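The next block holds one structure in the form of structure tokens; read it before the comments.
The complex appears here minus one protein chain, its other protein chains still in place.
Chains here go by letter, A and B, matching the order in which they are written, and residues are numbered from 1 within each.
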Amino acid sequence: MAARRWVRTGAFAGIVTIFLALVGLIGGFTDVFLIGDEVTFAGLMLLLPAFVAGFVAAAPRIEGGERREMSLGEAAVAAAVAAASAGFVFALAVLFTDLIGDERIRPIFLNVSPSLMEFVAFGQSTVVGAVILVALSTMAGVLGGVLRAAPPVIRRPVTAAVVVTVLFGFLQRVIPIALDQLSLERDWLYHPIHDGLTWVGAAVVAAISAGISLLNTRFGARVRGSLSSSIGGRSGLAMSPVRLIASVAAVALLIAAPLLLGSVISEVLGTVMVFALLGIGLNIVVGYAGLLDLGYVFFFALGAYSLALLTGATLNVYGVPPDPAISGDLNFYIAIPIVMLIAAAAGLLVGAPVLRLRGDYLALVTLGLGEMVTVLVGSPWLVPLVGGPSGMRGITDAAIGGFAFRDPQRFYYLALAFVALAAFLSWRLATSRIGRAWTAMREDEQTADAMGISTTRFKLLAFAIGGAIGSLGGALFAVKIGSLTPASFQVIVSIQVLGLVILGGLGSIPGVLVGALVLVGLPGLLREFEEYRFLAYGAAVVAVMVLRPQGLVPNVRRSRELQEEERAQDEWAKAVEEGETPGELGPPAEVTT
Amino acid sequence: MAPSLRGGTLAGTEAPHVAVARLGRFERLPWRRIILVVLGIVVGGVVVLGTLRTLGLDRVEGGYSGGAWRDFIVQGAAQGAIFAMIALGYSLVYGILRMINFAHGEVFMAGAFGSFFFADAYAKSGFLNRSPLLALAIVTLVAVAVSVGTAVLLERLAYRPLRNAPRLVPLITAIGATLFLQNAFRGFFGPQPYGYPKPTVLAGNITVLGVQIQRTQLLVLVVAVICMIVLQWFVATTRTGRSMRAVAQDREIASLMGINVDRVIVVTFAIGGVLAGIAGVLFSLSFEQVQFTMGFRPGIAAFTAAVLGGIGSIGGAALGGFVIGLLQAVGPPLILTGFGIPSVFSLKDAFVFLVLVLVLVFRPGGLLGTGEAEKV
Partner (left out) sequence: MSDPARSPSADAVLEVRGLEKHFGGLYALSGLDMEVRRGEIVSVIGPNGAGKSTLFNVITGIYEPDAGDIRYQGSTIVGLRPHQVVKLGIARTFQSVRLFANMTILENAMVGQHCRSKGGVFGSIVRTPGVRAEEDRIRQRAEEALSFFGKRLSGYRLEQPAFSLSYANRRRLEMARAMATDPQVLLLDEPTAGMNPRETLELRDHIVRMRDELGLTVVVIEHDMRVVKGVSDRVIACDYGQKIAEGTYEEVANDERVIEAYLGTKAAG
């Protein structure tokens, strides 16, 4: 019966592989090399599901209330069965396609391309290709299974090595540029023709990351212990030394990035910073105050357009006088506080009638407001004010004296400064009386009210501050692009920002940065993936919510709330022996009579 | 300065700092109610004023004839029928799981897209025009199968692991799923719209009770009404329907009574899928186009309809659907034209969102509901 479970896991992985092939993540990437001229992105996608199937099949099971680890042998068998099934399912699909002819499927599923068929047959006949496929899948799966069953001392460094190496493979357009800027030799690390890592380079990267990981697990705890006792031991202050070094390195990298990476990549990083700013703002609303706002694009648009109007931008429409109906001629730095005030006021205005609504309804009301903005800015009705579908142009470049910021490298620093400012504000608020009120409200709104917190006031406050920061993001975006069209203000922006906040970890400011880098930066750096950006967003949001609701860089308390809710409820229920209602964390039980 | 715990105070003396705590007159005002009343007056005023001004317009000034209004109403009703069918999917799931299956609009899109390839093939082979009834039946079956498959997969993979999570977690997941499904279909079939074939029988108009209406619209209305009657019958009388009602009342008790809750939930998602699939075909026949983004706005409109009617209630979703359809078709020309706003139909969607916002603000319980946003 265990075997049936393994087969089921494998079959699912096989279906995932078919899915990846159909959306084009295999066939379209046969020439994106990650390592040498053997490991391509297509190959990674082809075998990754089998690897994961093996990993999952070998996971410890809870049997009779006890956690049972698999032995290495068992794990290998389980993983092999699962992965072979995965390979088999995919191979069947390939054989089937070959049987009826891929040219007859292509009109429907556009990505069943000749290059895909050739790739999955490994240049052999289809039948031989299928056998190779099953064999390779099985190998990948066994690797996954053995890795899962291996003791942490082995598992952690190996995982680190694999993940970092693949990441370096992905950063093939980024790291070589930096090496060039520093006039370092690059050909040993990155292949001069294929762009991917060389095998030597891969080995070095893997070895270094494995080593760091090993040091961290071995000695991390001890150093952490001595550090925290010397500081005086407030829990949460102590950081592992690797994390401390990593944070310092991350900050240094953030500052040096545009100099190292040149203007093309700085352009992408500028967008990352704009989104990070939006993320910090939304994080206040969603992460701190617990209000799911799906209409954040409202503030983004408000910021961009009001900056444009205040600083004397012109309409981008023929046959209409170029000046908008309302127009100011302010300096960027004078306009910014006004823009933020307008946004905060708008937040209050919009929030006041809707904030008493239950969470999910609030989400949809805000979604509705966001969509209304999208429709309105593009409608012919508002052409005299915001230019309608063709938008506005001639937006200020935020110059100080003669020093303009439109250039991507300079813009990055402007945006970084604002991000740092917003992060600081957000952090200060989170650790104050106001942050405490938000937390209490998020945990149990009714009780917070009964303990003296005006929930309406603090919700409005979150909305206003979040909105002000969002409008700042919009204003910077306008400066970066120099012109505005309604196409930039679709509801998808709201969901993108929400996605990066969730991926990074609700309530966590470093999480927002990481989320923005991963979800905005990576697809921006690898142009081939542009098309798959939103697919990745969707998958990331679902996966994070189902597998790791606390996000990549979690906020301690938020992660307790999201992850340990059930455990807390269990304890709670256990403690209540006299038949009380243990419903404190769920929907509040009726407190009547 | 602060002595430990105001120790030793005698009964009857007042603690010093509490005397300071007074509420100002300003704080005592019921602010929310005031805001709502003001908002209500403003909205009502705009609606009445706009309507009066529009009705006062001549044809030359941009007014509409009686026939135009009749067309708007028929068109709105047909649209509303489709919204109602999608809305039922939201409402059923909400009734059982108390979650908003935001991705339901994509279930609808999946069905429509899935059926397209069959409809297209039949159109090319001539089968669609030779025996339109049989062809459309097969096409609809395909749409239903794809929609049901999507809905059930969604439940199994994305929502089931989150059954006991805080309320917003499944909603966020559903938003992720929406994005994922849209872009998966974009990946499969490309970003371009496809022209959906329509059998020649459905082209042109037909006169019913003295009113000229498009044949497609008639088909939409008839099919939608039949579907809703069947659904009502199913939920009211069958064993499965009874289980569904029991689970909606109290999931735990129902499971103690021997009802397989998981199965009931799957069935609920499947029924939502069936309706969405049929709606997908009807929508495609009306608009003669399918594209990966087609599910989003009808989805929102349908959700609005479900809330308007009182989410969780079948009759409410049906009613809400028709009301939203009519509002969307009649509202913009009736209210906005009077203010001299150009091309009012481009604001159709904004109008629906405005209705959504107003419904949730003023009657979150829906037309048939109690009007309570949340029980204490």
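We adopt the following convention: a contact is a pair of C-beta atoms (placed from the backbone, for glycine too) under 8 Å apart; a residue touches a chain by one contact, two chains touch by 3 or more.
Values in this document were obtained by computation on a predicted structure and should not be read as measured data.
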Pick out which of A:Ile465, A:Val479 or A:Val497 touches the chain that's been left out of the picture. A:Ile465
Options A:Asp31, A:Asp407 or A:Asp449, residue touching the unrepresented chain: A:Asp449
Of A:Arg61, A:Arg428 or A:Arg527, the one touching the omitted chain in the full complex: A:Arg428
Out of A:Leu291, A:Ala352 or A:Ala437, point to the residue that touches the absent chain in the complete complex. A:Ala437
Since one chain isn't shown, list which residues of chain A touch it in the complete complex. 234-235, 424-425, 428-429, 432-437, 439-440, 443-444, 446-455, 461, 465, 557, 560-561, 564, 568, 571-572, 575-578, 580-585, 588-589, 591-593
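In the analysis below, only the chains that are shown with their structure count from here on.
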Chain A partner contacts - residues on chain B that touch it in the complex: 31-32, 35-36, 39, 99-100, 117, 157-158, 161-162, 164-173, 175-184, 186-190, 300, 303-304, 307, 341-343, 346-347, 349-350, 353-354, 356-357, 360-361, 364, 373-376
Going by the contact rule set out above, which residues of chain A touch chain B in the complex? 19, 22-25, 108-111, 290, 292, 294, 352-354, 356-361, 363-365, 367-369, 371-372, 375-376, 379-381, 446, 456, 492, 495, 498-499, 502, 531-532, 534-535, 537-542, 545-546, 549, 561-562, 565-566, 587-588, 590-591
